[in-house]
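Here the complex is missing a single protein chain, while all its other protein chains stay put.
The block that comes next holds subunit A.
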Amino acid sequence: METNQTKNAPTNVVGKPMDRVDGPAKVTGAARYSAEISVPGTVYGVLKTSTIAKGRITSIDTTRAAKEPGILNIFTHQNLPKPAKTPKQVEKWRAAQSYLPMQDDQVQYAGQPVALVVAATLEAATQAAALIQVTYQAEAPIDSFHDPKAELFDPQKIQQGKKDSHVVRGNPQQAYDGAAIKHEATYVHAINHHSPMEPAATLAVWEGADKLTVYESSQNVTMHQGALADLLGMPREQIRVVTKYIGGGFGCKGSFWPHTILTVLAAKAVNRPVKLVLTRQQMFTGVGHREDQEQTLKMGATADGKLVSLVHTKRATTSPWDNYTESNGKILDMLYACPNYSTTYELARANVMTSVWMRAPGEAPGSFALESSLDDVANQLGIDPLEIRLRNYADHDYSNNKPWSSKSLKQCYTRGAELFGWDKRNAKPGQNRKGRVLVGHGMATASYPVHSSQGTARVRLFADGHAVVEAGATDLGTGTYTVMTQVSADALGLPPEKIRFELGDTRLPTAPGSGGSVAAGTVASSIMAAAEDVWDKVVKMAVADKKSPLYKAKPADVKVELGRMFLIKDPKKGETLLATLGRSGQPDIEGSGTGKYGAGYEEKNFGQNGADENNDKKEKVSGGHSMHSFGAHFCEVEVDPDLGTVRITRWVGVHGVGTVLNLKTATSQMTGGAIYGIGAALMEDTFRDPNYARYTNADLAGYHVPVNADIPDIKVEFVPETDPYINYLGVKGIGELGMVGVAAAVGNAIFNATGRRMRSLPITPDKVLEALRQPA
């Protein structure tokens, strides 16, 4: 058998634009989302949330509420059973927010749960929650880092202690001071909310005092299981978390939030299965958000546009307890060939819940600053924006001095420019008129890292020619079911309709969740590892089987491709896995395996130094390769200079993402990434009232995400790319990549159209009109 490394094995269905295997179930309603699942005896939980943002509860009157029909209990901080541990005491599977509401009389943010009604019907629970009278002793809240009462501080560490708040490479300030071109600008990013179509939902089912099943809308069932085990003081094996379908998450379902544990505690107390679904309004204060933030970027460059220094600072709002902030600096550190770099994070505590990763956390807002400033410098020096990016092309990763595992960015630039017709762009801003509107063209680079991850899978091949493949991963709606069916089909040489791929259950082999763009690469690798286990077992059967053409062959001389075993030296000699299995009389055979993604995969297969002994280059690299996907966005806008409106009229995105598992779902995901980015660029903005620290537009009529009418035809292509270092199939993650650089591409196009640089997201008509009033 070959070693476990990327093979250019033939494929039948991997890469094909196969329709979603879960499509029919979704369009017919057969697919049950977490909130649609009921078990016998299910009752309904509804949260009552705080009207104030800071203070304490002085009384809770449930008299009227309790008169609603079928009330089982009304929980408040006075009678809700306490968890074994608070989120603060939990180490491994820590909740995004370390503060758990309903433990005392304190109120720390608007929309914080203060009571939980459990009733026989959703309607009664909802009305009872409305009838609970809570009186507060309110204090003046802090609404954001802009609040005069707020104090910026150096958090030392951000993201639950995982990252430093200050990073320096080289001599950034000195290099900036000595640079021929000095550019300094401040960028603003509005509060954004993930706003998936499916709200967060929990159905908690206790089967006895020490056995719990939770149907949760979760991007990561393992995480939810671990967090519950820790909080409840229960062994993980006693807790099952199930998530069969997700209607979008964008990060907000990848963390543990208060509603889940509150529901579980209430279910135990009423001794009934309790279902709780956050309302759309509660989705704005229940599952995190992208924080309000401001970045200042000093960009130093030579007179011919080569970057010499990037000095980046970020100021942002965080919660009273946690030091979460997106690490915007990451992408500034690695995207270009810049010898000097620093970033500094400053936070201020306000009466808001803890913010959390939202699609391309860090990279999305970070790239807006970097790519806008670079566009300015290009314009200032009269260099084409594409050309300045080529002049700063990083042939290795400057942040860690490692070579890239693969990088096809130049091909992305070239192909994108060709598809878009970039050479026809008028470089001079404000010159391109079409009737009443100004037309502009802009571009930006996209990049997202390959995060290290691993997971397990199980493959069970049946002699009758079908297979069941299992991994405890999740499908956000992006296509995990489909692509893993394709991977399994080729691994076993079966048609995809003979594969049943199961996910979303902690009873299945542990797999990573959908987050950080790790799912596809990791789960595909896990399936291949499990399939190899099956291959090994069947090859052993074949070489011992007199009727097999492989009888008496050495297993090491046998290779398996598309479900067929054959002699490497004489490929005609061989037979299918099923042929051997069928003769054996054994009804099925099972294999399992662990797959790795990213650095762990490289280390396992290429050694500590990432050097591949079989690699032609024979490179010896300390600590292996830097792993990223790259891409380029090209955007055309029409700006109405009288009305301030911006319409995207054309979009091209070309990306290098290693192996594409399914051209259709991958294209959809990259298209969705562009749309998500356009939302942040042009309209998404949650307004927090400065005096009440409470949102004023917390619904989908007030919080604008793009509709079809906002989106032109988006052209997405992938350039061919092979990456042997990242995982078995050479798959890079694509979930976040499509959004990175989008806001900058839009802003750059608006600059080209109007000669005005928009540095505050979202770029709404009022801001455009204001900019147009200023001289160009």
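Just so it is clear, a contact is a pair of C-beta atoms (placed from the backbone, for glycine too) under 8 Å apart; a residue touches a chain by one contact, two chains touch by 3 or more; residues count from 1.
Note that contacts and distances are computed from a predicted model.
The chain that is not shown carries the UniProt protein name "Xanthine dehydrogenase YagS FAD-binding subunit", picked from "Carbohydrate ABC transporter membrane protein 2 (CUT1 family)", "ABC-type metal ion transport system, permease component", "Quinol oxidase subunit 2" or "Xanthine dehydrogenase YagS FAD-binding subunit". Considering the whole complex, the residue from A:Tyr692, A:Phe718 or A:Phe751 that touches the absent chain is A:Tyr692. Across A:Met358, A:Val543 or A:Leu682, the residue that sits in touch with the chain not pictured is A:Leu682. Within the complete assembly, A:Thr645 is the residue of A:Gln173, A:Thr645 or A:Ser760 that touches the hidden chain. Listed here are the subunit A residues that touch the chain not shown: 51-52, 110, 123, 126-127, 130, 281, 436, 642-647, 682-683, 687, 689-692, 694-698, 701-702, 704, 706-710, 762, 764-766, 769-770, 773.
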